[in-house]
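With one protein chain removed, the remaining protein chains of the complex are shown where they sit.
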Amino acid sequence: MSGNDRRIRVGILGASGYAGAELARLLVPHPNVEIVLLTADRKAGQHVGEVFPHLAGRGLPYLMSLSEVEWSGLEIDIVFCALPHGTTQDIVAGLLHETGHGLVDELVVEEQKDLVSSIKSGVKVIDLSADFRIENLDTYAEWYGQPHRAPNLQTEAVYGLSEFAREEIRSSRLVACPGCYPTVSLLPLLPLLEAGQVDPHDIIIDAKSGVTGAGRALKENMLFAEVGEGIHAYGIAHHRHGPEIEQELSHAAGEDITVNFTPHLIPMNRGILATVYVRLANGAAAGDLRETLERRYADEPFVGVVPDGVAPATRHVRGSNHCLIGVFADRIAGRAIIVSVLDNLVKGAAGQAVQNMNLVCGLPETTGLEQVPLFP
Amino acid sequence: MSGNDRRIRVGILGASGYAGAELARLLVPHPNVEIVLLTADRKAGQHVGEVFPHLAGRGLPYLMSLSEVEWSGLEIDIVFCALPHGTTQDIVAGLLHETGHGLVDELVVEEQKDLVSSIKSGVKVIDLSADFRIENLDTYAEWYGQPHRAPNLQTEAVYGLSEFAREEIRSSRLVACPGCYPTVSLLPLLPLLEAGQVDPHDIIIDAKSGVTGAGRALKENMLFAEVGEGIHAYGIAHHRHGPEIEQELSHAAGEDITVNFTPHLIPMNRGILATVYVRLANGAAAGDLRETLERRYADEPFVGVVPDGVAPATRHVRGSNHCLIGVFADRIAGRAIIVSVLDNLVKGAAGQAVQNMNLVCGLPETTGLEQVPLFP
Amino acid sequence: MSGNDRRIRVGILGASGYAGAELARLLVPHPNVEIVLLTADRKAGQHVGEVFPHLAGRGLPYLMSLSEVEWSGLEIDIVFCALPHGTTQDIVAGLLHETGHGLVDELVVEEQKDLVSSIKSGVKVIDLSADFRIENLDTYAEWYGQPHRAPNLQTEAVYGLSEFAREEIRSSRLVACPGCYPTVSLLPLLPLLEAGQVDPHDIIIDAKSGVTGAGRALKENMLFAEVGEGIHAYGIAHHRHGPEIEQELSHAAGEDITVNFTPHLIPMNRGILATVYVRLANGAAAGDLRETLERRYADEPFVGVVPDGVAPATRHVRGSNHCLIGVFADRIAGRAIIVSVLDNLVKGAAGQAVQNMNLVCGLPETTGLEQVPLFP
Partner (left out) sequence: MSGNDRRIRVGILGASGYAGAELARLLVPHPNVEIVLLTADRKAGQHVGEVFPHLAGRGLPYLMSLSEVEWSGLEIDIVFCALPHGTTQDIVAGLLHETGHGLVDELVVEEQKDLVSSIKSGVKVIDLSADFRIENLDTYAEWYGQPHRAPNLQTEAVYGLSEFAREEIRSSRLVACPGCYPTVSLLPLLPLLEAGQVDPHDIIIDAKSGVTGAGRALKENMLFAEVGEGIHAYGIAHHRHGPEIEQELSHAAGEDITVNFTPHLIPMNRGILATVYVRLANGAAAGDLRETLERRYADEPFVGVVPDGVAPATRHVRGSNHCLIGVFADRIAGRAIIVSVLDNLVKGAAGQAVQNMNLVCGLPETTGLEQVPLFP
């Protein structure tokens, strides 16, 4: 930050969910940020310390409902959207003053136009929902069950896998942060596909996640007694992160590909692990994959390749913005196994969002993200 | 049991481990069994209720060291060996009066010969260790780090996957019970390979297990603080259950095959889940696999196929001898996903051992094994 | 059971909750019972195997809503009510044909009278809710926020702590099973108060429970991510089990007493532990308390006193109907510490209910309740 040192004024929409709370955890001590707005429709009027006692006493604003926000005067620079899927497109269109296209302008009544015009021009949006991740509008509609409501903005949105879209993110006003499963899957796979070292048509991603990946919504299958002391697969061949992963892998492969993506629910709060099974291509061996990844991530602060023979564990990245990757030869000739881990709420959500904010705001990318993992 | 109603006299060697305790849990209420011997070298002299308070007050004998057992008079019919890998071959040779071959006869001193002769002739052994599971002696030596000490008995031992070796088990005096990972992997895969519906050269088994699979030995990586709130893969491409799985799958496939087997440690006590990725063969579709499995297991009391669309969960078999299997079409054309679950201490260890004892003793196979799973 | 061997025909109201499922787990293998009715209003029309996959394949009836039950023809002998607090009084009044008093007769319209008259006369009710536990109608109204709706039946109801009301239960048609916290607290305290060995005015019960005690209702504070990896007290000085405990302790003390009861939520599924701090009275020492409890429970099949120096653990009673009690001298002179454990879903709910059913039906009290605990 330059000498005049005005802090970046930040709002978090959806602050009563886990990703919203994690944004607050990371942004409270961030040296360049001031949190000036927290919205949470169902908990409006409460202090964030009532909803999240671990955030009490940090000088944070009260929770308010989105419709009650008086934007003029807030002078917000950055809005983080941590809202449920399917609810963000209209809101982002309003925030970005893009009311002249798609479904939005039919919906925005005069009052809302006033509202929109009171939002500081030049605000930028870091979206943690899936609403702007899927480029193909038909694919979006198929997997999310409704037509896209801001297609022009979709064109503009940058898929915010920080390590692969750094430059686009820096100049973007709408960053669509990847999902947790896509992040943990793409970081190991993209360099290997780009290098042509794995067969793009034989990729199996067996993923395991802690429960916070499902958010804080009340669902019977998220009760402690339903999750504890057990494991199961879910969304088999039907999880929405499948097409998101395929979109990015297809770019890297230079052709449309379909992958196997099978998630499992693990009785733990945080952490996500992907075991990726690949067929080697073009004469590559497992060691070549390791080399490619080591070279690709040598200068990356948040992505590392663990030493040969070491298996990455989610507990070693808990609470941090790190992704760790290991590479192993398979006993089946011509195949390899890649294991990748991260904290789903940090590198898989709020941490990557802050990393992208740093890029958007011209700050050093690691600012506010240097926590040492919490183990045990 | 016939009218004279003498109970089967059972000994458990290695009764201070989790598999030993689980054998006791199942055998205490078994209507045809009397437990007359419990050995545990490091806890000799203690009552089992001191080591396992949940087994107190059940009239069980004191723990003794194996060397102190006075066999004459015990009149044991069945010995369960729940000892660590690599320690069972000599012991079983002695139990079965097979001291004339291999390394054993060099080791058995006169005193031991006397000991052996005091063991009731006709005793039968249900072994839960890996010592008699591997048919090929070189493979055994390679993976277990020592030459086999009772090769003649190896020839005689029956690999005790109950549903696939019922007749051999009935007439055997040495049953080598499968490991937990092999059991959960073989039950879904064997019928499909026999039916020629999956490509034997493209099988990936991504397995997840609770911690009791590692036993009760003191290892730093089994401490609560090392396991809780995290997940990691281990033994990648090097786990000893790999060759065991391959041995049985090779029999079914009619050719030597190599599979991918990658285990993961889950922060839970019990339960094991295998997610098996297969390439379909001979024009089969996922639905055909389902049909094959439903037909194969229609009359099996302990193996079931869950309804289409349902994902099996370990918590729904906890404490029971059941294995549940689900079949799903993959989004990659020509592939399918099979999920299989069981309780590693029951169907994956002690339950299958009791099932085999029932077979060996001519009892109804389900005797003592009809517990409803414990959920939550 | 006598030779004619008609099975007891049982209905479970509220079969989609954890206590209902646990009743089914225990009653399915019960040799004298046939489950002929399962109700669950919100899951009506589903098979119990869809709601609780661990109960699939057991020949259980479909779930139906209570209002759709066609009672005539069911010929039910025993109804277990596992419904939420505050909903059971009207229903029980109907089941017992007691429509002539209280609020009930105003509410029961003609149609309902027909319904009631179709219920087999002589049905007996084992209630697991709190609706008939509190003798004093004002206390009930104060703590449960509504007037009692069947006061005449309240007079008749037996508080079903099996070990202390055996004879009354045998001849009762309405048994109000104690709550989980009261059961784990009363079993150690009642004999000591009766013996005059502890000061009734200085009793502190610090209790710790797993999450299933809170049932299966959707509450944010029961999500895995809210409960895992943490502990907190709740309902401090305001938990409804406080007055229930005081009612029974007052009977034993022969005077009205108030106790401290402070429950805590533990990140585990099952198990409840009470650490009870008492001041010794009438010259008693800790050893005298131990003796009193050992003598009191010497012939009880489900309550035991652990050896001196041993601390009872919930994991050693998991899945069983046992309560274990330990007694310790305090370092403060004249005080003692008592620790009591049980499985909240078994001895604290469904197990004790089945025990009471056995009493009501004249069966041996332990029938169907001889499970060895599941450890680990």
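Letters A, B and C mark the chains as written, and numbering starts fresh at 1 in each.
The working rule: a residue touches a chain if its C-beta (ideal position, glycine included) is under 8 Å from a C-beta of that chain, and two chains touch if they have at least 3 such contacts.
This structure is a prediction, so every number in the text was calculated from the model and none was measured.
Visitor: From the listed residues C:Leu137, C:Leu218, C:Ile236 or C:Ala285, report the one that touches the chain absent from this view.
Guide: C:Ile236
Visitor: Considering the whole complex, which of C:Ile76, C:Met222, C:Val339 or C:Val372 touches the chain not shown?
Guide: Considering the complete complex, C:Val339 is the one touching the chain left out.
Visitor: Can you tell me which of C:Thr183, C:Thr314 or C:Gln352 touches the chain that was removed from the display?
Guide: Among C:Thr183, C:Thr314 or C:Gln352, only C:Thr314 touches the chain that is not shown.
Visitor: Looking at the full complex, which residue from C:Thr87, C:Thr139 or C:Asn260 touches the chain that isn't shown here?
Guide: Only one of C:Thr87, C:Thr139 or C:Asn260 touches the chain omitted from view, namely C:Asn260.
Visitor: Identify the residues of chain B touching the omitted chain, counting contacts across the whole complex.
Guide: Its contact residues with the unshown chain are 18, 211-212, 216, 218-220, 222-229, 267-269.
Visitor: For chain A, which positions touch the chain that isn't shown here?
Guide: 18, 21, 24-25, 28-29, 52-58, 212, 228-229, 269-270, 304, 306, 310, 312-313, 315-320, 324, 370-376
Visitor: What chain C residues would touch the chain not displayed?
Guide: Interface with the chain not displayed, on the chain C side: 201-202, 204, 206, 208, 210, 225-226, 228-234, 236-237, 242, 258-262, 264, 266-271, 273, 275, 277, 311-316, 318, 326, 328-333, 335, 337, 339, 341, 376.
In this section, only the chains that are shown with their structure count from here on.
Visitor: Identify the chains adjacent to both chain B and chain C in the sense defined at the top.
Guide: Common neighbours, chain B/chain C: A.
Visitor: Regarding the chain A and chain B pair, does the interface count as same (over half of residue numbers shared) or different (under half shared)?
Guide: The interface of chain A with chain B is built from mostly shared positions.
Visitor: CA centre of chain A versus CA centre of chain C: separation in Å?
Guide: 46
Visitor: What whole-number Å value describes the gap between the mean CA coordinates of chain A and chain B?
Guide: Computed from C-alpha means, the inter-chain centre distance equals 42 Å.
Visitor: Which chain B residues touch at least two other chains?
Guide: 228-229, 269-270, 312-313, 315-316, 318, 376
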